[in-house]
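A single protein chain has been omitted from the complex, and every remaining protein chain is retained in its original position.
In order of appearance the chains are A, B and C, and numbering begins at 1 in each one.
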Amino acid sequence: MSTNLSDISIFPRRESEARSYCRGFDTVFVSAKGSEMTSHDGTRYIDFLAGCSSLNYGHNDPDLKAALIDHIQVDGIAHGLDMHTDTKAAFIETFEKQILAPRDMPHKLMFTGPTGANAVEAAMKIARKSTGRTNIIAFTNGFHGVTQGALAATGNGYHRGGAGTSLNGVTRMPYDDYLADNGDTTAYLEAMLEDQSSGLDAPAAFILETVQGEGGLNAASPEWLNRIADLAKKSGALLIIDDVQAGCGRTGKFFSFEDMGISPDIITMAKSVSGFGLPMGLVLVKPEHDVMGPAEHNGTFRGNNHAFVTARVAIEKFWADDRFEQDIKRRAELVTQGLQTIADMVPNAYLKGRGMMIGVDVGCGELAGDICALAFERGLIVETSGPRDEVVKILAPLTTPDETLSAGMDILIGAARHIVNTQKIAAE
Amino acid sequence: MSTNLSDISIFPRRESEARSYCRGFDTVFVSAKGSEMTSHDGTRYIDFLAGCSSLNYGHNDPDLKAALIDHIQVDGIAHGLDMHTDTKAAFIETFEKQILAPRDMPHKLMFTGPTGANAVEAAMKIARKSTGRTNIIAFTNGFHGVTQGALAATGNGYHRGGAGTSLNGVTRMPYDDYLADNGDTTAYLEAMLEDQSSGLDAPAAFILETVQGEGGLNAASPEWLNRIADLAKKSGALLIIDDVQAGCGRTGKFFSFEDMGISPDIITMAKSVSGFGLPMGLVLVKPEHDVMGPAEHNGTFRGNNHAFVTARVAIEKFWADDRFEQDIKRRAELVTQGLQTIADMVPNAYLKGRGMMIGVDVGCGELAGDICALAFERGLIVETSGPRDEVVKILAPLTTPDETLSAGMDILIGAARHIVNTQKIAAE
Amino acid sequence: MSTNLSDISIFPRRESEARSYCRGFDTVFVSAKGSEMTSHDGTRYIDFLAGCSSLNYGHNDPDLKAALIDHIQVDGIAHGLDMHTDTKAAFIETFEKQILAPRDMPHKLMFTGPTGANAVEAAMKIARKSTGRTNIIAFTNGFHGVTQGALAATGNGYHRGGAGTSLNGVTRMPYDDYLADNGDTTAYLEAMLEDQSSGLDAPAAFILETVQGEGGLNAASPEWLNRIADLAKKSGALLIIDDVQAGCGRTGKFFSFEDMGISPDIITMAKSVSGFGLPMGLVLVKPEHDVMGPAEHNGTFRGNNHAFVTARVAIEKFWADDRFEQDIKRRAELVTQGLQTIADMVPNAYLKGRGMMIGVDVGCGELAGDICALAFERGLIVETSGPRDEVVKILAPLTTPDETLSAGMDILIGAARHIVNTQKIAAE
Partner (left out) sequence: MSTNLSDISIFPRRESEARSYCRGFDTVFVSAKGSEMTSHDGTRYIDFLAGCSSLNYGHNDPDLKAALIDHIQVDGIAHGLDMHTDTKAAFIETFEKQILAPRDMPHKLMFTGPTGANAVEAAMKIARKSTGRTNIIAFTNGFHGVTQGALAATGNGYHRGGAGTSLNGVTRMPYDDYLADNGDTTAYLEAMLEDQSSGLDAPAAFILETVQGEGGLNAASPEWLNRIADLAKKSGALLIIDDVQAGCGRTGKFFSFEDMGISPDIITMAKSVSGFGLPMGLVLVKPEHDVMGPAEHNGTFRGNNHAFVTARVAIEKFWADDRFEQDIKRRAELVTQGLQTIADMVPNAYLKGRGMMIGVDVGCGELAGDICALAFERGLIVETSGPRDEVVKILAPLTTPDETLSAGMDILIGAARHIVNTQKIAAE
């Protein structure tokens, strides 16, 4: 390749203004391994973003990589629409054996277009067809994608504004703890559901994330989730857990809702489900709600066989026993300690999130952005989230070695300290 | 892999009822090369479906494959959100040099979620934001995907019915030649646009395929396309050509609208753009309409770097000179002759489509389906399209060697003859 | 009343800018009788507008007036919600005996809010509930009111633009003769209905006016209406005739669709149904489609008892035998002759409409407007219609004495001649 990577004029010249992450992380990356990315000039960055939770097993995991190369070498199927392939069979069998069966989950797998938004669109269709209702209840600060159906369920005003048309069929309700002073937000939802004149049309589904990744790492309590699950059942609505960002181990277990005592009717997955960063979308649906007819929801890439290969190996490698869960737990504690150090520097700052999906709310987007920018200068890729970008969010690969995790946290803490000191934002 | 592929009970047991192609092509595929797919028992099938035009360069092209393996071997970036990478730079540079510059196209590239539907959703947003209007004009028998925004533009009633909610913001108009007796359908559109009381709200865009792949291989004439382009301009609407299925050489040139004298404001691409069957979505947009803000339309997989690698090599290999175009032309003639043989067997049958996106309308879906089913038994993968599935559609890889193309056509002709003879459907 | 009527500053000071007719007819009216209105300074105007067909029996018809005064004198019910009253019973009985029974119409009467738009909204709801479908087919240049549901069916762009939100649930189709060169517009509709991929969702109803009052006096042919009625039946859609403006004798018979061979499932009425200009809305619906539950469509004024009184007397007076029909026919001929005189003055001008709902298309709105303005100066109230206000429209009371009709036409012809001569618009 003859590309001169110090000349990056090609990007502003020919790539759309819609590009975003490249603005904050303004270099050209050429390779990546584990929890590190390397730029064109050899600089190495610790990656605490991990493709927004799409690389939970790190970059180019050697076992997934080997299996993928083997598959390509022998001319394995790359694209087969939704035809039967050996790789698909093997993935489903592994998923059944390692994931579904041990959790007593009867769900069927629907391979949608290879994005989280597409999985969400499919889930919304399923719920509407299965119930014969239209209205879907989504929650404040939820993020479910930006195609028109999913976008209606997404709370972010900037993305909603991009629609250019009306976003219908969704009613918004307050997420757990949305009103710190006002107690249980499910009481309001329950009142609305029971009141025949509330103006809340009978819901086809509730859709929610157990931890809101883009919304600012708001983590729902098990109690709230259980009340929500009960209200869904009572009102004849399906419960859709959008596990696109929080799933695949991010919060400590394979699914984010494990050990919570709820049994979602539909689960949407994408991001890390392929394990290698390859595009893949997946909807898990209880058999009684598996109502889409053949190709009723379709799409050219709904069987990404490369992704099936790596997804299978990822499950075999990481989810056959509980060692990975133990690792995640230990690493989450390590990150938590580091974040607490930052929280202690900033007045009113506090930790948010759950498992390895955690961050620190520093109160304002400018401060959080400055910290992340300085961290990047010092070799750490890390991002903000939240309605005002006020949360420094850690989404490190779950496989990050403890020493790398510590090194990354040290950079972040150092950057935070520098910014806080420079800006004289001191806790009294 | 220990999977016993003669036991395919895993699919009905655990895969959603939404699965479709696997029902018609009921075997398990394990590898594929060029224009052939091989099933688990070693049977080889000639592939005249090519992932619905996603494999225009055939399965596992050796050059693309080698480049992809090299990339993976050296831990090239697999997933990098929309950050700058060397592979992305190289793809854009190649695309600029080989595709855009020679055609004097000023368009910028927007990498959307890796599906055609996602590219269409982005295109619709761009048009709405750029014009400040909502209404988008789509055409009878158009197919643009099944996420909610794109689905509003899709004509197919089965897919529309799957929405479970209202599909708004799109007005339907008759495609070229929709009314054989009634002449130019643009006269009606023009009258509607000029009449302030027609009820047609001012359009943000016209969206259309130059050849309607799912709609039955209806091919618009250059004259019609020019009138449409004129009407779009005159009414202040953007012209969106959805080249997801018809692009990448399928109709003879890289873009389906080349040599037609039109200059679309927005072009949507997916399917064969990666060249290897890997998920990739791409919107080409004129700079003056590049109005999406950073991440305003976003998505986790909007930079599939594996796809960038193969997409670049595909362009270098096939589009550096006009040899590939010559091949396509010759092969299209070969297929046309074969299809004509079939058309001659069936009363009122006729050929449809353009380039290597052609088929024969045999008048009814049952007959077309029977022909395809028998062809599959005899080793050919081929599908129907059209509102009543009445068109036998050939979407062979554009790289199919002439002898393989002939062999495939022989199977198809033989199957058609057998069905016609058995069912006594003779042309008088 | 102390109002000084030469001081009309109260209107711009305190009445909304939405006021309209008062701008063209810029005086203050104080009384009206038959076909004449009198302004505050004693000037008498011949009224060829008749409240846009709300005063088909003229102003303050003496018999209706006497009955109304009697009713009020004895403290008859003015407002009774939708309770049973003697006046309502008497109206329904008269309507059954004089209107429905002789025409073998099984329809039931639904009293909606007292506007045409409200009747249309009710009709659309009925059709949607009865069929379980959402989509309603309306036609180019149709006008059905400006509340949100009705407005979706209205073609006028100015009114549609006033919605400020998306207008959904309606598909537009070309009215009779919409494309002079392209023959039968029902062929297009039929093709769309039969094509499963046309993008036309299964319709709940077709709604149309047999003569489009606001749309420019387009009169559908009986043949076209019959084909439309057949297509509605074939596609499972209800046929709604919006007779708000064309009904109550305006086109020669009580209903505008009489003698056309069609049997609408739903008929909407308002304007002249009360006979006295009092607000009243009425939906006639076949018993099998009388599916609205108690108050499911409701409204405070759905039983205007003053209107019941005058509506009953109007039917008894004018529709007990065929004398009134004969009068209308003769008067329509008289008006037609006058309009033809105008048409002969203006190149390419031609007559439009049917019965006493006729006008002359003079080709441009400015010319038509100038004619009407000068006519008003000379003592005639007359208005334009059509997408570009290009039609001088006569909606004289059906009771206008022949001599008054002639006098009015003379004013109009004189005004037209003056304008044409002044502006040197001469037919070659």
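We adopt the following convention: a residue touches a chain if its C-beta (ideal position, glycine included) is under 8 Å from a C-beta of that chain, and two chains touch if they have at least 3 such contacts.
Treat the numbers as computed from the prediction; the structure is a model and nothing was measured.
Just so you know, the chain we are not showing touches A, B, C across the whole complex.
When the full complex is taken into account, the listed residue touching the unshown chain is A:R160, out of A:R44, A:R160, A:K234 or A:R323. Residue-wise, the contact with the chain that is not shown comes from A:P174, picked out of A:P174, A:G363 or A:G414. Which of A:S20, A:T140 or A:S263 touches the hidden chain is settled by the complete complex: it is A:T140. Contact between chain A and the absent chain runs through residues 134, 138-143, 154-158, 160, 166-172, 174, 178-179, 181-183, 187-188, 191-192, 195-202, 214-216, 386-388.
Within chain B, the residues in touch with the undisplayed chain are 165-166. On the side of chain C, the interface with the absent chain consists of residues 1, 3, 5, 8, 10-11, 13-23, 25-33, 37, 40, 49, 51-52, 54-55, 59-60, 65, 68-69, 72-86, 89-90, 92-93, 95-96, 100, 108-111, 113-118, 121-122, 124-125, 127-129, 134, 145-150, 152, 158-159, 161-166, 168-169, 204, 244, 270-271, 276-279, 283, 285, 290-301, 304, 306, using the contact rule stated above.
What we mean here is this: only the chains that are shown with their structure count from here on.
If you average the CA atoms of chain A and of chain B, the two centres end up 30 Å from each other.
Inter-chain spacing, taken between the CA centroids of chain A and chain C, is 58 Å. Measuring from the averaged C-alpha position of chain B to that of chain C gives a distance of 49 Å.
Chain A has residues 165-166 in contact with two or more other chains.
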